[in-house]
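Notes to accompany the following structure.
Left out: one protein chain. Kept in place: all the others.
Showing chain A:
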Amino acid sequence: MKFSDEILMAYADGELDAATRTAIEEAMANDPRIAQAIERHRSLGRDLRSAFDPMLDEPMPEKLVIAATTAPATKPADVVSIDGARRPIKRSWSWPEWGAMAASLLIGIVITRLVTSTDDNVVARDGHMFAAGTLANALDQQASGASSESGVHVAITYRAKSGDYCRTFTMAEPAEVAGIACRQGDQWRLDTLAGGESTEASSNYRMAGTAMPPAILQTVQDSIAGEALDAAQEAAARERGWKE
């Protein structure tokens, strides 16, 4: 046969230019194997579609319709990039303690949720917030996706474009908080936080328990280098103390 199977496949898929199509059709007259090969490609396509088309008629889960019709179309107002929020404040006065961030009411709300806990989950140093207590232990030790008594759920681990290991987490208690923690030295720096139950809209469409607010996902998408770590890569990174 003078045509490769790939060319005949492209013919069956309607992907060839007119000249090549004509050449194939002329050759078909002399070589029945060409028509057979094309038919084989076409019949696989037909069978595939009839195997997958019925899925289009299945009942639609309500959560997807709700997400499509009500999920927020912009970043929720209570999601704050701590770096972004700090810069304008720094211009006007020095900022030795993260407490000054309460100047931003929204940040204040999130932080209040995070620290009104019996064991402190946050410490401040050099103008950054770092995880402490239960949250720090979970970020150090807990595998992504694992359920835990700690009340902290770690969703994924990834390398940021900066090279740092970062982990996304949610906490249900003492308040619903989600965020991104990135490794700095021996600690987890808290870069982005979002309150969980702050708006009607957000509580309507989120999955119970472990879902990340969309804006956290968006921040991950913007800062991730490559893909999230799989379980083995994550375990290896943990073994190395989240260092290189």
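The working rule: a contact is a pair of C-beta atoms (placed from the backbone, for glycine too) under 8 Å apart; a residue touches a chain by one contact, two chains touch by 3 or more; residues count from 1.
Operating definition for what follows: contacts and distances are computed from a predicted model.
Enquirer: Pick from "RNA polymerase sigma-70 factor (ECF subfamily)", "Ion-translocating oxidoreductase complex subunit D", "Spermidine/putrescine ABC transporter substrate-binding protein" or "Phosphonate transport system permease protein" the UniProt protein name of the chain that isn't shown here.
Expert: Not shown, but named in UniProt as "RNA polymerase sigma-70 factor (ECF subfamily)".
Enquirer: Which residue, A:Ala27, A:Ala67, A:Ala132 or A:Ala172, contacts the hidden chain when the whole complex is considered?
Expert: A:Ala67
Enquirer: Using the document's definition of touch, tell me which of A:Ala155, A:Ala178 or A:Ala194 contacts the absent chain.
Expert: From the options A:Ala155, A:Ala178 or A:Ala194, the contact with the absent chain belongs to A:Ala155.
Enquirer: Over the whole complex, note the residues of chain A touching the chain we left out.
Expert: Where chain A meets the chain not shown: residues 5-6, 9-10, 13, 15, 40-41, 44-45, 47-52, 54-58, 60-61, 63-65, 67-69, 71-75, 144-145, 155-158, 205, 207, 212, 214-215, 217-218, 220-221, 224, 227-231.
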